[in-house]
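Note that this complex is displayed minus one protein chain, with the remaining chains in position.
A and B are the chain letters, set down in written order, and residue numbers restart from 1 in every chain.
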Amino acid sequence: MKSKPVYNPLTLDTSARRHVFIAEGQDAVAALNDIVYAAEQSNTANSKVRVLVACSKPALIDVLQTEGMDTAFYVAGAERFIWEVHRMLRDAGVAETRIQLALAGNVARSVYCIHCGTIDGPVEDTTHTCTRCGTVLVVRDHFSRYHGAYMGVRA
Amino acid sequence: MSEKQALAVRVVDIKAMSPHVKQFTLVDEHGEALPAFSSGSHVCVTFGDGQRSWRNAYSLIGDPGGLECYQIAVRKGDTTHSRGGSIYLHEAINTGDQLQISPPANFFPLARHARKHILIAGGIGITPILSHLAYLRRVNASYELHYAFRDDAFVDAFRQREDNHIHLYDATAGQRLDLTQALDRQPLGTHVYVCGPHSLITATRTAAAELGWPLDHIHSEEFAPLPPEDSQPFIVAIPSYGLTVNVAAEQSLLSVLEDAGVPIASSCRAGRCGTCRIRVVEGVAKHRDQFLTEQERATGLMLACISRACGESLTVELLTP
Partner (left out) sequence: MTQSERPITLLTESLPLVMANSRQTIERFPFPFTGDQFGYSVNVRPAAQGSPGSFDEFLFDIDEHYQVETAERERILSLDHARRYIAFPHMIDAQWDFLELGMTSLAADYPQSFELTRNGDQWHWRNRLLNLEHSFTFGDATTLPQEPLEYLGRHMQGDFCLLDQRDNDLYLGAGLVTFPADWSLAFNIGMTFEHWHGPVPLAHEAGIFNRAKRFIMNLQPGEPWLRLNWSVTINRRLDTSPEISHLWGPERALVTVENAGNIVHLRVEVQTLTRLSRSHAVLFTIRTYLISLDELATHPEWAERFRRVLLSLPDEIIEYKGLTRFRDTVVAWLPESSPPAAVAAYPSPTH
């Protein structure tokens, strides 16, 4: 399924001069340890590293005001979180090629009920009963980055 | 085959912007409104003297919001246009004369979601940049313009209007555009548009990369001559079908293969969709499509509907499905 995200291992973006790491919580911090270390060790002139843990949305927006075209971003957390941050970064003008995402913490899925618009999660199975309209849904692999959720359609 | 409707226009004004640059103002021959366009667009102007004919592309330099006329700027003796067309426009075209132009096309559009736009122009490359500037000013977008010139064709208008986002570099006065300074410390969401000599475009990309920019935020337009429209006949061989056939000047390779019974698929028949792609086994293709990447062409792919041979013959094969 073309829309289902594939999360490649994080690699340090050597075309960038600054690196900002955004972790949802402590689980995500662990997932970022290696790459943060690599960034700190990299001998790119003017290279700078910044790590944000459990950052509030307003605080993240403030951070983005101070970053520029030479920054790469690395985001780790649950699927819905990382895509929410992805959207914030894109809205702030970050290039798609400058954002890398990693799943950490609860890897279960969020499900968008196509019938009533509710987003439920985390969902571990491939079927789910919508908590609002009660429809029994099949959880498809079709994923929306905008909603940060997979499509659920009546079984 | 889709044929875009040519527009008949009349020259209503010719203004010498400098000894080598003339600005032509064009209106629709029948007094209708001209088609709306997006900044960065160009038109292909077809003209001739009865013996020679030319087809040259010129950027529309005006504000896209005004549709009563189009304006283009022609640099005389411009080496990017072969065979003397610009000289003819300068010397033989007068107010009141008619020209044929294509509807506008745009390969250099603005990234409208950008938070800031940096415009970089070298020489006559200022032409598409002028329409971007007019649009950005009208919508109150954030911009910077860097104009490096030797010929001061459009400089007066900049000097007359106070705007500290406009930076001028007069090469005759030894002023030099420092690209690193122009691109340094720009906020997220900045896009760059550069038009001018190849060296300026390359230098911009190099400076941006050194500053840590992602290169997909650098957009460029390089003025290159349009491929000549005249086609030459050639011979095509397709060994797996045991065929060798002539392609006349007025025939496409695709139609000849079809007539010979080769089961080649096609769709747009205009060099745009890639359906009729085949592989060149021997000979050199003359590419006229707008679809294949350089890598694809390097692996021998060509589009049968629109491309031809550089020499007298080609040997081709269908792709295995």
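Here is the rule we go by: a contact is a pair of C-beta atoms (placed from the backbone, for glycine too) under 8 Å apart; a residue touches a chain by one contact, two chains touch by 3 or more.
Given the structure is predicted, the values throughout are model-derived calculations rather than measurements.
Of the candidate positions B:Q71, B:S86 or B:N106, contact with the unshown chain belongs to B:N106. Contact with the chain that does not appear here is found for just one residue of B:D178, B:D216, B:E282 or B:E312, B:D216. Across the interface with the omitted chain, chain B contributes residues 1-2, 4-5, 35-38, 64, 103-106, 109-113, 216, 265-269, 272-275, 290-291. The omitted chain makes contact with chain A at the following residues, 1-4, 95-96, 112, 114-117, 133, 135, 140-147, 151, 153-154.
To be clear about the criterion, only the chains that are shown with their structure count from here on.
Chain A and chain B, compared by their mean Cα positions, are separated by 39 Å. On chain B, the positions that touch chain A within their shared complex are 113-115, 183, 185-190, 209, 211-217.
Chain contact summary for the complex, chain A toward chain B: residues 15-18, 64-65, 67-71, 92-95, 97-98.
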